[in-house]
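All protein chains of the complex are present and in place, except for one that has been dropped.
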Amino acid sequence: MPLDIYLNVAVGGILTGLVYGLMALGLSVIFGVVRVVNFAHGEMMAIAMYIAIVLFAAFKLDPLIMLLPIAAVLFVFGYALQRGLINRFITQPEHSQFLLMVAIAIILTNVQLIMFGPDARNVQTTYAFDSYQIGRIIIDANKLYAALAALVVAAALLGFFRFTRTGTAIRACADNYTGARVVGLDVEKLYALTFALGSACVGAAGVMLILILDVTPALGPVYTLLAFVIVITGGLGSMVGALLGGVLIGLTEAMAGLIFTPSAKSMFAFAILVLVLLFRPQGIMGKRLT
Amino acid sequence: MIARLIGGVPRRALILLALFALATLLAPLVAGDYLLTVFILMLYFAFTGQAWNIMMGFAGQLSLGHALYVGLGAYTTAILFVRYGIPPWIGFLIAAPIAMAVGGAMGFLAFRFKVGGVYFAILTIAFAEFARIGFDHFTWVNGSAGLFLPVAQFTHNDLWRLRGSPTMFYYMMLAATMLAFIGCRLLLKSRLGYYWLAIREDEQAARAVGINAFRYKMIAVVISAGMTSFAGVFYAFFYNNLFPEQIFNISRSIEIILAPLVGGMGTLFGPIFGTFILEGLSEGLRVGLDHAGIDIPGVKQVFYGVVLLVVVVLKPDGVWPWVAKKLGLVEREK
Partner (left out) sequence: MSALLEVNGVSKRFRGLVAVDNVSFNVAQGAIFALIGPNGAGKTTLFNMVAGELAPNGGTITFDGQRIEGLTPDRICQRGIGRTFQIVKPFMGLTVEENVLIGALLRRQGVDDAREHARDVLRRLELYDKRNQVASGLTLPDRKRLEVARALATDPKLLLLDEVMAGLRPSETTRIVNVLRELNRESGITILLIEHVMQAVMALAQEILVLHHGAAIAQGKPEQVVREPAVIHSYLGAEAV
């Protein structure tokens, strides 16, 4: 196969990977701070994708324009979920909380199935088939826009955590729960805020992803797993790691789909997961686990 | 052995258990075809729940990919039967070691490299998904097109080749579940069982009293995998068709854990009790939906999700321990 095709697919994979990275960033934030293993992560993203589809069908609005409102919806959803339900599980054994999220994931997936049926849905934007050409590389417009949006949102989130007071407070909670309480931080509220941010993040990622892929109710679980693979590969607790992990997975997925067969592409993500768990469990950017 | 089996169990519990066992033996005589199928399914979940429980409730490792072993058991025995005419019981002698080897490999990776808790759960999901996609492309077993067993018209029950009426399958699974129950009870009261309990409670303290945690966790995983693969044999020969997309699907894995979760992980009767609640409620739901004329795929799953949610929030230890206490069946003083 000519080199061009490899390059094109690789570029496409990297761009998609940036969106994956944003999705994983949401999970990393949630797990890194609130220590909740959000097993409903992919399902929440699917919600955002479905909302985008409904709004597009009704108002013909480009998903990217609706990015903020949809992310806001997910923000509220995440806040309520954490404050109302997940919060009381902080002191429970790990698997209890994990199973809680599994239950929520099941409910979300099947509500989607009931509401929208099993068929794939997508959004046909005006630029769905456009592309740009740089040298010998052809870049799909939708992937490009999605990737750019992902970078913007990721940068905003990173900036928030680095430079704002609330962001710093949240990082303090992540570092030391008791210490944070002792200095008077309202940890519960900050946890809820963090979960909300992570949800908004994954909601945004969903809006970008619908430009690239179709959504089905079965998508949720697949992407939840993928998000975990990315976060573990990139390094738990590292935001930059999540983005890098996303790009890596996006790239391998695309190349595997090209070299082998498209339907086998997730197998490589799993192979990477196993390798990472065995040989570098802290991931690319993570700190040593105790 | 009998003493070990019933030692310490309150009289009341033994009587209830005996009555219950009697009821299960007589059930096919009074149940209609549909109800019998429901019971068979319940036995399937009670059995696999018990097998899963060994890994989780006894060794403390959360597996969300147990469908992997069901699938391995199903596909191995099915393909051997379809291609070479090998009867399922012989096929199982090959299928079980395969499942145990896979489980062992996963356990080895996990425990040697200190992958635990949530990470382990994710690893189990990944393995099952790997199998799902892998078998989809595995042409020798027909891949995604599905593997079909020849369903000849049977005039009599052929237990050896597992061709027969639902009643035959009922008794097969009933025997398996009873053996599993008794087996687990004996295990729990043995040295192995106590070591498992210790590891589950506090692995570091267990090591400090000379317990090789790695070895015993491996044993739990391997037993659990082997047992579960037997359920796969049933699955293949009862339904007579296998699709990787279905049998390795994460939904199957989650269905397996529902009964022990609702009933009570780490208890013996929990998985069985849990199945009753789940199937009972599920049938009630179905009747209700039928009456209301609703037939939408996904409603049953939402229902399962809600039940799981309620149980995790209100009774994370499962419903059975609470019920057992109320009925005065508990052996432990607090």
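Which chain is which? They are A and B, in the order written, and residues in each are numbered from 1.
Note that in this section a residue touches a chain if its C-beta (ideal position, glycine included) is under 8 Å from a C-beta of that chain, and two chains touch if they have at least 3 such contacts.
If you're wondering where the values come from, they're calculated on a predicted model, not measured in any experiment.
Enquirer: Among the chains in view, which touch the chain not shown?
Expert: Contacts of the omitted chain with visible chains: B.
Enquirer: Touching the left-out chain: which of B:210, B:293 or B:328?
Expert: B:210
Enquirer: Hey, which of B:33, B:201 or B:290 is the one touching the hidden chain?
Expert: B:201
Enquirer: So one chain is hidden, and I want to know which residue out of B:137, B:161 or B:189 touches that hidden chain in the complete assembly.
Expert: In the full complex, the listed residue that touches the missing chain is B:189.
Enquirer: Which residues does chain B use to touch the chain missing from this display?
Expert: Listed in rising order, the touching residues are 4, 189-191, 194-195, 197-198, 201-202, 204-213, 332-334.
The working rule: only the chains that are shown with their structure count from here on.
Enquirer: For chain A versus chain B, what separation do you get between their C-alpha means, in angstrom?
Expert: Chain centres of chain A and chain B, defined by C-alpha means, are spaced 33 Å apart.
Enquirer: For chain A, which residues count as touching chain B in their complex?
Expert: 37, 85, 88, 92, 94-96, 98-100, 102-107, 109-111, 113-114, 118, 217, 221, 225, 228-229, 232, 261, 263-264, 266-267, 270-271, 273-274, 277-278, 281
Enquirer: Within the complex, which stretch of chain B touches chain A?
Expert: Those residues of chain B that touch chain A are 62, 64, 109, 113-115, 117-119, 121-123, 125-127, 129-130, 133-134, 136-137, 250, 254, 261, 296-299, 301-302, 304-306, 308-309, 312-313, 316.
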